[in-house]
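The complex appears here minus one protein chain, its other protein chains still in place.
Order as written gives the chain letters A, B and C; numbering starts at 1 within each chain.
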Amino acid sequence: MPLRIGVVTFPGSLDDRDAARAVRVSGAEAVPLWHADPVLPDVDAVILPGGFSYGDYLRCGAIARFAPVMRSIIPAARRGLPVLGICNGFQVLCEAHLLPGALVRNDRRRFVCRDQLLRVQNASTPWTASYYLEQEIVIPIKNGEGGYVADKRTLDELEGNGRVVVRYAGGNPNGSYRDIAGICNEAGNVVGLMPHPEHAVDALTGPGTDGLGFFTSLLRVEVRA
Amino acid sequence: MRVDTVETAEQTPEHPQPYKELGLNDAEYARVRNILLRRPTNSELAIYSVMWSEHCSYKSSKIHLKQFGEKAPETDALLVGIGENAGVVDVGNGWAVTFKIESHNHPSYVEPYQGAATGVGGIVRDILTMGARPVAVMDSLRFGPINAADTARVLPGVVAGIGGYGNCLGLPNIGGEVYFDESYVGNPLVNALCVGVMRTDGIKLAKADGPGNHVVLFGARTGGDGIGGASVLASATFESAGETKRPSVQVGDPFAEKVLIECCLEIFAADLVVGMQDLGAAGISCATTELAAAGTGGMDVALDRVPLRDPTLTPEEILMSESQERMMAVVTPDKLEDFLAVCRKWEVLATVIGTVTDTGRLRMTWRGELIVDLPPGSAADDGPVYRRPIERPLDQDAVVQVDGRGLPRPRSGDELRNLLLRLVASPNLADKSWVTDQYDRYVMGNTVLAQPADAGMIRLDETTYRGVAISVDGNGRYTRLDPYAGAQLALAEAYRNVAASGARPLAVTNCLNFGSPEDPGVMWQFADAARGLADGCRALGTPVTGGNVSFYNQTGSTAILPTVVVGVLGVMDDVRQHITHTFHTDRAPIYLLGDTRDEFGGSEWHAIHGFLGGRPPSVDLAREKLLAGVLIDAGRRGLIDSAHDLAEGGLAQALVESCLHGMVGARIALPPGANPFVALFSESTGRAIVTVRRGADADFTGLCATRGVPCWRLGAVDLLASDLEVEGLFRASLRELRSAWSSTLPARFER
Amino acid sequence: MARVVVDVVLKPEILDPQGQAIVGALGRLGITGVNDVRQGKHFELDVEDSVDDATLARLADTLLANPVIETFSIRRT
Partner (left out) sequence: MARVVVDVVLKPEILDPQGQAIVGALGRLGITGVNDVRQGKHFELDVEDSVDDATLARLADTLLANPVIETFSIRRT
């Protein structure tokens, strides 16, 4: 049986179809999850995709955090369900306090879309096991509020415990503290990522296939749910 | 406060009305009275004044636009032609594509961010209305000189607005243009294009058929947006109402539109509507009159049922409001509950405000009283039509005669090299990624080509890889020198760009941006441009499917450069066979296709000297067709691995772009006997450069020979070289070229 | 040194999608009794005592607010 990976659609989600496509390319089954549905079906992992969940005029992810679907995802994530938040999904995870810190307006105060060089800093999470440590990959970023911020203690703790998952290389696009592009929770099952691996699974429509590893990693680790 | 009813209007025939303030002239007002056989009510006056505005009625342009239909080439591809919200083209395999470009110029000057944002929102709703899922946007922009204070205010806001709205809708931005010219100070142009996809059997038309069917207004509440004019009515009519101050700036809510899109697509998929209309300029006035006129012919509307954001709005203001993110649908009674259920799912407000009738009248009530009773066609279709005076401007001859021959031309290698560096850094030719990096080009996962490719290309079908390519182009400088040729040059360039990407051009959309139609000189430009475009489309076999006209782009008596923006859509049977403009294969021979003449009228070389005069490059559409044929066939047969069209800045600019995209060097030699300056910088049309695959030289040159397209082997790609070398003249390092090319916009707008 | 606060709000007739989104979210939060929310900007400035009111007004009008759609109020604290 292929892995079943839930992909959440909030009313303003945009990259949900892309995330589902990437899941299928990786050989897993994509299970659509609707924001208003409080019951989590039987899935092996969940992806919170990119977009502007409920418009995100206030703060990205601030309203999505209260969506019915989150009421079941938050406890499941605390119990160890692998959850990947991409861009807006990362923002939702921070707002929901599943991940520390916050994402703020880019230091250049503009939306930025470009192919970004990244360095993998933790290759043992269920979402990054397909990579090797220090691997350099190119994946698109596209965000207006992608600057990762946290207080010094949190940053030191993230660094000290290997919880910085990917870092920007070749130029920080948004002012993220310590070039942080992605982090995980203490258990490692919840990963938040500003770049968009789902846009790098096919060289025809992306800069390459470097993003595929985020979706195939689940196959390599024993998934506990 | 009493509302002006039909009954009052009948009783007070001599009541003075502010029709002039609303933009109607004496004859037009008399015509309204003639149609109604009484004076109009305030609400009716509101309807006629917006529907008969230049913007909605095309009263000055109509007689010229007719040619697009009359001269349209024979084609089976056109499923819906001009006149609907957008034309629809059959692209094969059961897929249909609809696309259209529209201006939002003046609002973008007043409030750049919101003006541009709502421009995107408006064109997206037009596409959605046809039953299509919007799948990509593009934007064609014009600003004053890069160093003008006005540009520093307008450009960043416009770009952020287009990005802010389009990104939030999840529509990839796959291309556009940015040009700078003095004439756009105070008159920036923001033309937004949207393309949508549907199955051929899913086309929806804007008509209210079937008496007894419900008229549903859904989406955002109606507020006082964009109704500056209506306050005239309020204050002039209601003795004690005082001056009501209404905003004329419309603020966009992209999240509301995103939800509206998904809601509409679900409604279409379940086949829940008879007809659909978006609310744009003229809002409810336009939607009700157009739906009724195109359908059974009548409609009853209870205007007081319209959900309001501002409860103090008067009926006239509601009719004129341009609040964004609203749609109107015609729904049969048996499907109403399902329709409303879909709206509830998406949390979209939906209200039944009326019924379709067969009375031939549009009737509206306000708290039980009749305030509108008119034949809808009289407002929607039978507005005034003007044959405006046309006169070739007095200075036109002078402009053409002073042709810039006297400008000093570079000769030595050093001089040519310096000019190259200066040209690639000039605002019109410089790298536009400062702009395009603010646009999401990846969302939806179907973008095959986007900025800085010649054309944008998207995949429509993940199993067959069928797709479409689109390019938008326009050069106001050429059109100023010769409107007829300028329009064709815009068409030819867009057509060539599409072919260079490997796609087969199929259909055309256009946006005609001009000064005042009341100026006979402007009208001459307009008439010639429209004729040029219609003739050009006929010659190339690509029909105009729709478009938009924007007049009154002028400051005082000085009009903008007449700016014809043309979008060409092409079909690609298999997007995996697309061609990029990037040099990437070592030692691949570079060929120049087409003829180069000494043509600098309207060129960028003239522009950097602050000069505009002479004749634009000559147009040869038969040659364009042959060239496109070569590019498409060579791509399909795998003979070439890159292609790039030649346009502003000529051969030199094209070479630099092809080198810089992959940071790959090249060595070329100009044809013996050629004047190097002309060979490098002339803007002769009908040309492209290609790189030919290993061992395919003979096949490729053979193809060119059979098609009668001249080709010349210029040199070769050199993967290891770090410069572009023009043998015997100069070398320019890629680093130096890149820094010149890519610094201009950031240096100005990065702050 | 003085602390100056400038509040910038949308003109009442201008659509405020941000405020609307918040009102929409209140239901999900289970908060009732909040009928309307308008979102604006709040600036805190550290200024020399020499900076006069006219200068502050010019600053607010050109940099902090967009007078086409917003109004502002200035408060020395």
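Everything that follows uses one rule, which is that a residue touches a chain if its C-beta (ideal position, glycine included) is under 8 Å from a C-beta of that chain, and two chains touch if they have at least 3 such contacts.
A quick note: this is a predicted structure, and the numbers were derived from the prediction, not measured.
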* **Sole residue of A:Pro11, A:Pro49 or A:Gly101 that reaches the chain not shown, by the stated touch rule** => A:Gly101
* Hidden-chain contact residue, picked from the options A:Val25, A:Val149 or A:Val221 -> A:Val149
* To do: Extract the touching residues of chain A with respect to the undisplayed chain.
  => 58-59, 62-63, 66, 94-95, 100-102, 104-109, 147, 149-152, 175
* Structure fact -> Against the hidden chain, chain C presents residues 1, 7-9, 19, 22, 25-26, 29, 31, 33-48, 50-51, 55, 58-59, 62-64
* Structure fact -> Residue list for chain B contacting the dropped chain reads 751
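One rule holds in what follows: only the chains that are shown with their structure count from here on.
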* To do: Compute the distance, rounded to whole Å, between the mean C-alpha positions of chain A and chain B.
  => 36
* Between chain A and chain C, what is the separation of their C-alpha centroids in Å? -> 33
* Structure fact -> So chain A residues touching two or more other chains come to 54-55, 57
* **Junction residues of chain C, two or more chains touched** => 17, 21, 24
